[in-house]
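A single protein chain has been omitted; all remaining protein chains appear in their positions.
Then we have subunit A:
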């Protein structure tokens, strides 16, 4: 029988007894048939609604185990059996206690089950976001196929408004893509030929053809779901305490209940019925559900919430460690900076210089060339055609533009092109700013300079500021020379720079920093794996579909440094919630048991079994609610967003 049905049965049958309880002192109204009716109603409740508790506790009793069902079963059967005995010996009965306790506990379980299912299924729902079918090229034609038949290497066409089926690389077309369901990034992202697309994201306005690169369980979404599922079911170290307690909890409560009974009856000398009432209250209030639910529910909801924000927290252990972090170490390239050199300054006739340079560099694959061409495209400049193209390794390129000899490159390539004093000075000063400077020459003259730098991400400064406000020390590790590194550090507000570090030494540097406290390392996860695993908390930043899921304790799906602060804020919030839950669960039992045992009887403070049952239902419900509310909790960094 389902819990809901069991609940309704016991509720409906308890109502007449409730009516008696309320109306008898007021109007003297009595249930027709009085005790006999009560006996019948309670017997039905015991037989239908309470039976599973009895069966389960008996089954676990035989295995030398005990659980909350044991307590419910012992509590209610004691009340029930004693009442039958009392009825025939003409003493006071308390059938209604058994009935009410069952009703309240079932109510708690019905609500709690619903919430638990909501919390745990949320992440699996992510997988439902996947497209069901896609247009796949087979034998030269695009045909509709179910997603599970897509193989890597397949070409897939996506029309505007459709979902991208699997992870892949764009072959033709361009479009704005809404990736919010995977990365948490709310703005659509412009993607062009050569860019990667993520399965389950939505293609908004252009038609794309892409090549499937990852399918099935290898897709980013599947991996995220897998990781989050693991995190949700992981154990937090703080749980060890409750694990230990739960083994001995129930037997200890049973012993306390017996002692309570003996003290009241034998020592104080109250009637067996009153003494039993105290004992039953103790057993009922002590049900350790809230304790057991405190950590798992918060972990489940919290890590699920993180996934929606593009922040994947691997397990409960990471959550706890984050709270002790004192230093955050960043890798520079690709983490603080964009990782792609960009044009920062153009000296000379802006458009002309850039146009000539872009014309020469259009077919070069050098990162500096890419930066120049990108800049020209951004400014919507016409890129002409160069003839007699000649690349000089490590120096630049030569070519003819409209019949005139031209070059783009460093000083060595200048040869007999003349250069004004002003440009010479400008070049020196740009170099002092740690920028790479290329010369643009045309028809025997150097017509201008282009300065290129791997610029910090727009959000880096804000992100680092947020961490500073949080009271954390920020450190940057880089293989670059001190001058370049310091220039970047000054721009974004990094406190300490450790430059000229080889990739292998990054882990060593992290170890040195660990002498002063716990360290979080933020890196891209591909080159920084040793440093990520050396740090107490490794935060891997993803870029595109290759999120380095294994290397970090926290994985940021979005390539946004502000998420570091958000991840820390979220971890703290979840951990605080766990502590709050445990606090309430413990306090509840620690205070509830003595009250139920009648320790405060002298102060007029007692707890009847049915109130204990209600309180116990409310306690587990409040813990679960508290956890579910994590979904709505504000995750704010301490700095206002600019």
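The rule is short, and it goes like this: a residue touches a chain if its C-beta (ideal position, glycine included) is under 8 Å from a C-beta of that chain, and two chains touch if they have at least 3 such contacts; residues count from 1.
Here is the rule we use: contacts and distances are computed from a predicted model.
Trainee: Just go with whichever of "Acetyl-CoA acetyltransferase", "Dipeptide transport system permease protein", "Quinol:cytochrome c oxidoreductase quinone-binding subunit 2" or "Cupredoxin domain-containing protein" UniProt uses as the name of the absent chain.
Mentor: The missing chain's protein name, per its UniProt entry, is "Cupredoxin domain-containing protein".
Trainee: Can you say which of A:235, A:308, A:414 or A:579 touches the chain missing from this structure?
Mentor: A:235
Trainee: Determine which one of A:95, A:210 or A:261 touches the chain that has been left out.
Mentor: Going through A:95, A:210 or A:261 one by one, A:261 is the residue touching the chain not shown.
Trainee: Thinking of the whole complex, not just what is shown, which of A:62, A:144, A:415 or A:634 touches the missing chain?
Mentor: Once the missing chain is taken into account, the touching residue is A:62.
Trainee: With the missing chain put back, which residues of subunit A would touch it? List them for me.
Mentor: Listed in rising order, the touching residues are 1, 3, 52-53, 55-69, 109, 113, 116, 120, 226-227, 229-235, 239, 242-243, 246, 248, 250-251, 254-255, 258-259, 261-262, 265-266, 288-289, 292-293, 295-296.
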